[in-house]
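Below is one structure, written out as structure tokens, with a few remarks after it.
Apart from one protein chain that is not included, each protein chain of the complex appears where it belongs.
Up next, subunit A:
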Amino acid sequence: MTVAVEKPRKTGTEERPPAPARRVRTVNRSLVVAAILLVWLVLFAVLRGRQTLSLAAADLTDLHRWFNDVNDSIGANRNSNPLFLYFFNEIRLVIDTLVTFVQELISQPGAGRPVPQIGWLGVVGIAGYLSWAVGNWRVALLAVAGFTFLGLQGLWQESMDTLALTVSAVFVALLFAIPLGVWAGLSDRFHRIVTPFLDFMQTMPTFVYLAPLTLFFLIGPASATIATAIYAAPPAIRITAHAIRSVPETTVEAADSLGATRRQALLKVLLPMSRRTVVMGVNQTIMAALAMVTIAALIDAPGLGKTVVQALQSLDVGTAFNAGLAIVVMAIVLDRVTTAASARADTARGSGSPLLKWRRQLLAAGGVAALVLVYLSHTYVWAAEFPGEGATGSSIAKTAADVTTWAQDNLSGLTNAFRDALTNALLNPFQALLTDSPWWLVGAALVAVGAVLGGWRAGATTAVCVGLLVATGVWSDAMTTLASTAVATVLVMLLGVVLGVWMGRSALVDRLLRPSLDAAQVMPPFVYLVPFLALFGATRFTAIVAAVVYAAPVAIKIIADGVRAVPATTVEAATSTGCNTWQIITKVQLPMSRGALTLATNQGLIYVLSMVVVGGLVGAGALGYDVVAGFSQGQLYGKGLAAGLAIVLLGVMFDRITQAAARRTSA
């Protein structure tokens, strides 16, 4: 989800030739790209339909069969293999114990009690107290209100199950991520080695490794925790490494010259100075873990995800929305609290205000109050089980269902026309160009474009990716997916520029839009798939819309930040020379935030790619469907794995090209 969060910031440091020379080269570059496309079109007209490497839905290649055999032999030998007996089983036991402990604390009955050890009042108390202690009283209030809302929705136990799993998964992820991140921050070589693995962990669809995970770690909390941790750890590793790297060199040198050992420099200088950014990494890890809630439900992980998945079996949009909203509320609370914590890590240090003297006593008093609440919730039924029947939840569900029905009844003519126009004018021709050209022609064009935009290294990476894509045996499906991905990214960027500029120019708009953007990012896509299906049918277009909903917020936020970062003096200067608003936007603000635009494209694409599998569930076919089918049918497992690898390859290819291009343009 959050590939390359920290990467872009590196871009500013590159030294580039002086401006005039670069201007000429930019013009040349777009000309060359146009020429490549022209040659491609001409050859496409001649060679259409030849060597397209298409493969029917049920057909397999030798590679796919080999993947199947490996998977089968692991399953067959699981009970006799010492690796399982002494390694995987031990890991499973440790993690199971951890998760069960947290669950019995807050969500599941255990140890002879009909309710968990800590009831709702205690959890709300702890949440409020911790938020206040690490953040400020405003987020504490938010946490108390948010958690109480979960109870009012009638989803207290489900929410706590989700919280328990998220807390355990984040704990396991950070246990590995922070040390690895520090290492990657200190050693360039390790950083280079670990980056491709992180890309892999973030872009490989979870569906692909969900079934094998249950083979290694059995059905149960351990598998769900590990699946979540695999996906959630990379942001923390990347951001920690970035934090360590951005400590000013002079500071480290000063420590050196004072005779600090490496260990001292790390513990006394590097870690404290990067604390703020590391907390942001924790924030990203929590968000990524919450994004896995519905997926983990497919291997019996308890919680809100299960409610969503079950409601959708009977197309019950209202109930699914209610549970999705609970996930959003939890995500926003956790996000704001960790953000406040990271701000505090910055400001609290060294601020010698008189409040600091009182703070210790206040913290102690708050702690005692929280403990009293915990005791009450442990002892008394009214504080243990959330009172009421969740009437708020029922009315939310009913409203959501009514709104959906209204939209389906009144909008579907409009939406169908829009869908057909976009599909016929943009998607179909582009997809035909990609899937009906000979594979070597598409490959050559991709490599050439990569080399022109990103330099010879990006070209070489593209060549390797193209080669491996052919080897996966799902080339044709990959090209279909590529076409939809490209169209979705174009739409994401359109939305990103329009809303991003608007938000960047007005603080009020920013404050109004931001919560909806956050909600769109964390609301499980499963929830809005049903209304989208009703509006657009089971088509590639539905998949594109779902991807745009998920990916646009990131692009919008990045562009808004970029526009805001344009110095106010520059804008004022332009205004005083008589530019109108349109001119200021197109001639000053957008060109000056070119770096942000490229980054938004990069992130938009990666986010769109992470929705490929979801798209497969609503009619996108191609790689997404291959992955879903591989998860559902044993004999298609190998093909699903190959399709998953193809998604990773597409992601890596685009990431490297856009990043290299970003380095070139934003010099």
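Throughout what follows, a residue touches a chain if its C-beta (ideal position, glycine included) is under 8 Å from a C-beta of that chain, and two chains touch if they have at least 3 such contacts; residues count from 1.
Just so we're on the same page, contacts and distances are computed from a predicted model.
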| item | value |
| --- | --- |
| Which of "ABC transport system glycine betaine binding protein", "Carbohydrate ABC transporter permease", "cytochrome-c oxidase" or "dihydrouracil dehydrogenase (NAD(+))" matches, in UniProt, the chain that is not displayed | "ABC transport system glycine betaine binding protein" |
| Among A:A519, A:A538, A:C579 or A:M592, the residue in touch with the chain that has been omitted | A:A538 |
| Options A:V167, A:I299 or A:A642, residue touching the unrepresented chain | A:I299 |
| Touching the absent chain when the full complex is considered, from A:L529, A:A547, A:V563 or A:A661 | A:L529 |
| Which residue of A:T379, A:T399, A:S506 or A:T586 touches the chain not shown here | A:T379 |
| Absent chain, residues of subunit A that touch it | 56-58, 72, 75-76, 78-79, 112-115, 119, 137, 210-211, 214-215, 218-220, 297-300, 306, 309-310, 312-316, 319, 355, 358, 362, 365-366, 369, 372-373, 376, 378-384, 408, 412, 419-420, 423-424, 428, 529-530, 533-534, 537-541, 616-621, 624-625, 628-629, 631-635, 637 |
